[in-house]
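Here's the structure, in structure tokens; my notes come after.
Of the protein chains in this complex, one is absent; all others appear in place.
Naming follows writing order (A and B), and every chain is counted from residue 1.
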Amino acid sequence: MFSKEKYKKLVTETAEKSPLFRDCFFAFTVGGGICAAGEGFRLWLLSVGTEEKSAGFCVTLSLILLSALLTGIGVYDRIAKVAGAGTLVPVTGFANAVVPPALDTKSEGLLVGTETKIFSVCGPVILYSTLAGGLYGLILFAVKMLGGTL
Amino acid sequence: MRKRIRTLSKPVKFLSAAAVGGGEEGRGNFGKSFDFLCPDDRFGEKTFERAEGEMARLSLGFALKKGKIPPEDVGCLFTGDLQNQCAATSLGLLSFGIPTVGLYGACSTCTEALICASLWLCESPENSVAAAVTCSHNSAAERQFRTPLEYGAQRAPTAQWTATAAGAFLLGSDGGEGMPEIREIMIGKVVDGCSPDASNMGAAMAPAAADSIVTYLRESGFEPSKFDAIVTGDLGKVGSALAEELCFNEGYDISGNHFDCGCMLYDFSKQDVHAGASGCGCSASVLACHFLPELQKGKYREILFLSTGALMSPTSVMQKQNIAGIAPVIRICGGEK
Partner (left out) sequence: MSICYAFVIGGLLCAAAQVLIDRTNLTPARILVLYTVLGVFLGAVGLYRPLFDLAGCGVSVPILGFGGTVATGVSEAVNGAENGFSAFLGVFISPLSAAAGGIGASLIFAFVISLLFRSKPKRMTSRRNS
């Protein structure tokens, strides 16, 4: 029989690899498109006199709403199948991490199903951004206490 | 030296077989051979988990109807599915009131159930009937093993598609004139698949399939050409190529008559199935829809049938344990005319 190492090598040789060029092309165009559309919307908001912070959040809010709706009607996963990271990395991908577990676990009831599982995919993102932010805050705090500034 | 093949004390006949499937199965190669297809995969149920149980119930109902056998005459039911704690088949088949043995062999459960039913029949009085029912549901499996359904993720080219299908078989040691029969059985060995990669199950099951095929051929002394088909359960494209390579390395060229249910259920030219089908409904429905009818018609005289199972849990995969494979074998001969 094959040794384990030899078998692993055979598996790598036999397994078809993902089409990198095609995947990257769609990720680039779809992801770039979402960002460009968001930027267009933001520029328009700024031009009608919205303040900068609110304009940025309006873009995020609209993209999240759009993504949640597309997920609800069952279209988002079909786009994501082609676009890959193009729909994962923009904030639409974050919304698509929150809505599906909520939809899916509806069958186990709104309290023990939806509300306990809603963080199952997006939880790590929230945790690590909080951790990283907290660590950065601690460093800033220490510097401030020592009398310096960053 | 341990002998692994067992010749049954009396051949066990297939009295009837039935299969039900979902929308993708209907668009596949055997769309016309299923007894019932439900295009929306819900089978009239509120949840996909219940739908899986309903598929088991429908398939056994069709098998009983085709064999003209009342449920009271079935002495024992051997069942399995892909849900946690085999809830689908246990709850779905409850209404028949048949004594039941629940089994788990992942996607190999179909052959496992047929082996158990055969052994039970060999120890039973004349005219006993046993049933084997296995099913899997794509949406229930996605929820349990992978990601929520509407989550947008790309599947790897080596990933397989859990079939939404169920197969039911009624077996008896008597009657069933002209029907195919099981003559020999061989229990599968759990073999290390050398990888924890859950998106390439075919590669994890190929060593087990090759172990079973090589052991069977070596012990029986048969050449692969003795069989019209050596049928594996759900190795898919990647696993099939690997299993053929492993067998070739042991001196058996099976590439000429090796068939894989995972490569047959869907139409690669029309359906974007990636490496192939999987699930315990895959080998069960292909056996019921294709191989048994062909054996009955006499197109095949004899086949070696081994469903392949990937043994793992979502927890074991996360803990980076290798996936193991198992492949129990039955030898099915066509009915004598």
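The criterion applied here is as follows: contacts are C-beta pairs under 8 Å (C-beta built on N, C-alpha and C of every residue); 3 or more make two chains touch, one makes a residue touch a chain.
All of these numbers come straight from a predicted model, not from anything done at the bench.
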What does the interface between chain A and the hidden chain look like in terms of residue numbers?
17-18, 20, 23-24, 27-36, 38-43, 56-57, 59-61, 63-65, 68-69, 71-74, 77-78, 81, 84-86, 88-91, 93-95, 97-100, 102-104, 106, 114, 118, 121-122, 124-126, 128-134, 136-141, 144-145, 149-150
Listed in rising order, the chain B residues that touch the chain left out are 22-24, 27, 40-42, 48, 138-139, 142, 148-150, 153-154, 161, 164, 197, 266, 269-273
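Here is the rule we go by: only the chains that are shown with their structure count from here on.
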Whole-Å distance, C-alpha centre of chain A to that of chain B, is 38
Residues of chain B defined as touching chain A within the complex
46-49, 143, 147-158, 192, 194-195, 200, 203, 207, 211, 237-238, 241-242, 245-246, 249-250, 275
So, in the complex, the side of chain A touching chain B is made of residues 1-2, 4, 7-8, 10-11, 14-18, 23, 71-72, 74, 76-77, 79-81, 83-84, 87-88, 93, 96-97, 99-101, 103-105, 107, 120-121
